[in-house]
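Shown here: the complex without one of its protein chains, the others still in place.
A and B are the chain letters, set down in written order, and residue numbers restart from 1 in every chain.
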Amino acid sequence: MSVGSLQGLLKQGMPTGRRVLPFTIRPMHRLSIKTQRKRQILDITDPVEALLRQHHAAAVGVCHLLVLHTTAALTTADLDPGTDLDMLDAFESMIPKLNYRHPHDPGHVPDHILSALIGTSVSLLADRGSLILGTWQRVILVELDGPRTREIAFGFAVTV
Amino acid sequence: MSVGSLQGLLKQGMPTGRRVLPFTIRPMHRLSIKTQRKRQILDITDPVEALLRQHHAAAVGVCHLLVLHTTAALTTADLDPGTDLDMLDAFESMIPKLNYRHPHDPGHVPDHILSALIGTSVSLLADRGSLILGTWQRVILVELDGPRTREIAFGFAVTV
Partner (left out) sequence: MSVGSLQGLLKQGMPTGRRVLPFTIRPMHRLSIKTQRKRQILDITDPVEALLRQHHAAAVGVCHLLVLHTTAALTTADLDPGTDLDMLDAFESMIPKLNYRHPHDPGHVPDHILSALIGTSVSLLADRGSLILGTWQRVILVELDGPRTREIAFGFAVTV
């Protein structure tokens, strides 16, 4: 979220989720990621490292990410060409087609289940502006009900 | 921790898991959650925030939760009415019915597998007493072999 878009909300805090979270003094940042399709895997390694370099370029610590949604997930993965679609096909096929109860749209249930199963939080180690990752390892956002703009909360704790 | 190094602490220590964990000086808290059914999804957002407000009301940081069991899990999820049962049905259906080896009760194997797969730890960002979550996002305990009392270890690290 850009600083500019927040100006008008400074006095009364901004509605985020179900609560009003004032942001004036908190050292907590956000990433906004626009997705393009119903289901999609996006490599967010570069924007995470950009935020890291902007705010914690000299620090060694843990970078905590939480996607603030119930039809999206965060994890790490190989992103050889086509692997994103392979993963989405497998996820789709793994969730059984049952007679779901969900009141306003039972069609969303597989999206919710995959979000809870893959998980929405990831904790990554960071060393002076770079994430510590394997050769082929990327940080990914799994969009399960797009296209939407997804918010990811970002926090950084120093390691000792 | 060696048994020897614990001798002086044994009087006020408490048995937790396979070790004796003294609790007098550690800034680590616990949540005990009673479950009611064999399989159940419980919203633990409120007790987590109660603990947060009690001990870290003024801080910005990361709230780490770990459920100390092998037939339970932690994640975040949408909890529209019925979604909890939808999720449990899907989890049940996803785990194949194989000829499991587990010695004292092969019937527990699907519970263990779901615990390992969904995961037992979650790291949440917190801002002066409130968790930073999406509109519909709740922190959930997935009970896979209840009813039992489940222990969740809670740790809080400051972000910078």
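Quick note on the criterion: a residue touches a chain if its C-beta (ideal position, glycine included) is under 8 Å from a C-beta of that chain, and two chains touch if they have at least 3 such contacts.
The model shown is predicted, which means the values in this text are computed figures rather than measured ones.
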| item | value |
| --- | --- |
| Which residue of B:53, B:112 or B:128 touches the chain not shown here | B:112 |
| Absent chain, residues of subunit B that touch it | 1, 16-19, 21, 26-28, 56, 59, 61-62, 64, 66-71, 94-96, 98, 100-104, 106, 109-110, 112-113, 115-117, 119-121, 123, 151, 153, 155-158 |
| Those residues of subunit A which, in the complete complex, touch the missing chain | 53, 57, 60-62, 75-78, 80-83, 85-87, 89-91, 93-94, 117-119, 122-125, 127-130, 132-137, 140, 157-160 |
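One rule holds for everything that comes next: only the chains that are shown with their structure count from here on.
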| item | value |
| --- | --- |
| Rounded Å distance, subunit A centre to subunit B centre (Cα mean) | 22 |
